[in-house]
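The following block contains the structure, expressed as structure tokens.
Missing here: one protein chain of the complex. Every other protein chain is in place.
Chain lettering (A, B and C) follows the sequence in which the chains are written, and residue indices restart at 1 in each chain.
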Amino acid sequence: MGSLPGHLVPGTIFILLGLWWIYSVWLRYFICRQRRRPFYVTSSFPFHCCSPRVARLPIESFFIIFGTSLGILIELIAGFNRGYDPETHQTIFFEGANNLQHFAMYFMFFLVGIIEVLLHYNFPLPKYFDAVAGCLAFTAEALLFYFHGHSRDPVEVQIHIFLVLSIASTVVCAVFEIVQQDKQVYASLMRAYCTVLQGSWFYTTGFFLYSPFHAHYEQSKDPDAHRTLMLIAYYFALHMAIILLLVLIFTIPAYMVSKRQQQTIEFTEYGHFSMVNNDDEEMEKLNGTAVNIQ
Amino acid sequence: MGSLPGHLVPGTIFILLGLWWIYSVWLRYFICRQRRRPFYVTSSFPFHCCSPRVARLPIESFFIIFGTSLGILIELIAGFNRGYDPETHQTIFFEGANNLQHFAMYFMFFLVGIIEVLLHYNFPLPKYFDAVAGCLAFTAEALLFYFHGHSRDPVEVQIHIFLVLSIASTVVCAVFEIVQQDKQVYASLMRAYCTVLQGSWFYTTGFFLYSPFHAHYEQSKDPDAHRTLMLIAYYFALHMAIILLLVLIFTIPAYMVSKRQQQTIEFTEYGHFSMVNNDDEEMEKLNGTAVNIQ
Amino acid sequence: MGSLPGHLVPGTIFILLGLWWIYSVWLRYFICRQRRRPFYVTSSFPFHCCSPRVARLPIESFFIIFGTSLGILIELIAGFNRGYDPETHQTIFFEGANNLQHFAMYFMFFLVGIIEVLLHYNFPLPKYFDAVAGCLAFTAEALLFYFHGHSRDPVEVQIHIFLVLSIASTVVCAVFEIVQQDKQVYASLMRAYCTVLQGSWFYTTGFFLYSPFHAHYEQSKDPDAHRTLMLIAYYFALHMAIILLLVLIFTIPAYMVSKRQQQTIEFTEYGHFSMVNNDDEEMEKLNGTAVNIQ
Partner (left out) sequence: MGSLPGHLVPGTIFILLGLWWIYSVWLRYFICRQRRRPFYVTSSFPFHCCSPRVARLPIESFFIIFGTSLGILIELIAGFNRGYDPETHQTIFFEGANNLQHFAMYFMFFLVGIIEVLLHYNFPLPKYFDAVAGCLAFTAEALLFYFHGHSRDPVEVQIHIFLVLSIASTVVCAVFEIVQQDKQVYASLMRAYCTVLQGSWFYTTGFFLYSPFHAHYEQSKDPDAHRTLMLIAYYFALHMAIILLLVLIFTIPAYMVSKRQQQTIEFTEYGHFSMVNNDDEEMEKLNGTAVNIQ
């Protein structure tokens, strides 16, 4: 990271993933509501738009594994430094602390992707183990970003605090998703909401710190640091409002698709690997995670 | 805000709304208790006093939408500044950071009002989606007020911390309202309690910072800042005690009304749009939010 | 407070109340276990030792009301100051900030006592309303003590932080008591544990700040503030360990009494006003708070 594109790339990934989750959660909610079935919770959602064969593939997980692998490679190469030690007359190699932090972050999400694929191909893991691993990955991300902005100037610290808040809310929502007894739509929706919020806040951070359009906030003419701090809180609240509006707007296409495809989407097909068919019910009972759905 | 009336207006709104909720929660509790039905949870309450037709209107939501629209207009107009840039010889326009913060706050609650109206007219949203949006709006308000008092003097910071505490408690109560399995009266009552507390604390803030009756606390003769800080905590505890007393006192009219109108209030009419009639039961099952009420 | 006895008196009250709760919780646990009934939760416990008539009286609540009334009187009289304003040549009257804080604290607990008595005499309030009021009272106490030690020296601040921690844990346990679906013994036991911890910490605070036996810690020969801070944490952990040991030891008399009085204690009599007899079951259903105990 450390540059504008370094903030826009993860921001874009989180925004796309979050919007996809918002749409998918609404779609599943409307489908379950029309067919009078209870809502159910999964970490990732199938791409039902193309064909049943595609919907059965864990595309989201492959996307995460591919993206994080790329990220790990870039950070390790970019962060590699060759130094020269004047005392011992030896060349020393070290990684930048920034890049090592990003590497650790990508590595956690890489593991989450692996676990999702394992779960998808019926490796005998507990049902929501990918959500648990996701919580751990987001927690590690929050800790890294919290100590990212340590001992810097107050504006940078505050921007990172809001980032940490949105990541921590994602963790809280995911924990709620797992522990709630009657699965409801709210926790999943809020998990998606917080992910979009985090992504759009990455954008704000990038433009605040490395904007190409106007001077760096330190060189700007604003003489009052307090005004800047208040504006950051205002931007965050504005992001919250606009994403809430987006969540409302996304009900429309999801409702449309759920109505139009009432005949074409096979329910068992849509919810292929996580829906309640006979096999799963059996597995759930074994796991002791059986949701009371009768 | 930034003036005495600017604090009294939102304070009055929150106090009125909170007292109305306390009365309505008690009334619903007594009605449910007398008719041996379980308590149920809604974000807003019908005005049963006038006529069945009025009780069916979402007056509370209209009130919120009207109030926040007015607030948005006032803040945008009041906060509009025309400046003159001596270097480029151009007039520049900007909004005050304070006013932008208040605008963001009003906008969140405006969205909550819209969602309540949508839910009332059977737009296919999940049952407690207005409560979730309300939590987001209160969270945004808490964040804005928390960074309102940043880098100011300790008395102002502490007053805002208590405000943030009362708002955060409201959010916690509303989350409890949604996640509790057997709906009980406590979370709704505490939500109302915290809202009144927040409103009455707005009053205290206004009189502390901009009182017309005595000098500004900075110019007052009290030489000891520590005494002032302790007094603020004392005032907050006193507010908590008095509002608890109010909650107790409000049982009396609610109990009276529930007894007197035992014949006149139709149960299905009172709880018109959220009570468990056949349609709702069906909808609840579809949403997977069915409370076990048999 | 502000003196050694001022800390020992509330400390003694909290320790006695907490030990009484520990004993009563164990006794109820063993009685329920022997008669194969589920554990149930109440804020206060009956004095079964004397006679059925005494057991039916809300002695604990009367004790709280009496104690807090006394405390309010003392604080208002002791805190009354008569000053002389040299400018206006008038005598002014004011209360000490310290005393006002204590007054607010006592007043909250006074209200809790009133609510307990109302509940006991079947005033139509929800079943656990006294626990909710108790949570509010402890929250107010924690806030007051948190801002008690503001801007003082680090040792005093840290002592108050531990006090606030033990009070906050009491609130968390009481909230757990209300929200748990199948009532278990743990939350009630921990509520009692935290109350004793709070009381014994009052003792430590008193002896640390106003000990008659050795010099004030500021005048003591210990030159290292860090050592003192570490010792305070050590004392707190030691208190935790010793009270855990006490909880274990209290199982013995409770078990004895439950065995010996298996014949003499009527179950319905012991749990007179809160046990599951027919009337209560009916009331519970009405309140929507019916615990599934079949």
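We take it that a residue touches a chain if its C-beta (ideal position, glycine included) is under 8 Å from a C-beta of that chain, and two chains touch if they have at least 3 such contacts.
The shown structure was predicted, so the numbers you read here are calculated from the model rather than taken from an experiment.
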Omitted chain's touching partners, listed by label
A, C
Of C:4, C:117, C:168 or C:229, which sits in contact with the chain we cannot see?
C:229
Full-complex contact with the absent chain, from C:13, C:32 or C:118:
C:32
From A:48, A:148 or A:239, residue that would touch the chain that is not displayed
A:148
Hey, which chain A residues sit against the chain that's not shown?
97-98, 100-101, 104-105, 107-108, 111, 114-115, 124-126, 128-129, 132-133, 136, 139-140, 143-144, 146-148, 150-152, 178-179, 181, 282, 285-290
Note that chain C touches the chain not displayed via residues 29-30, 32-34, 36-39, 154, 158, 162, 165, 176, 180-186, 189-190, 193, 225-227, 229-234, 236-238, 240-241, 244-245, 248, 251, 255
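Here is the rule we go by: only the chains that are shown with their structure count from here on.
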Assign the assembly's chain-to-chain touch graph to one of these shapes: line, ring, star, complete, other.
line
Inter-chain centre distance, chain A versus chain C - centres from mean C-alpha coordinates, in Å
44
At what distance in angstrom does the C-alpha mean of chain C lie from that of chain B?
31
Touching two or more other chains - residues of chain B
181
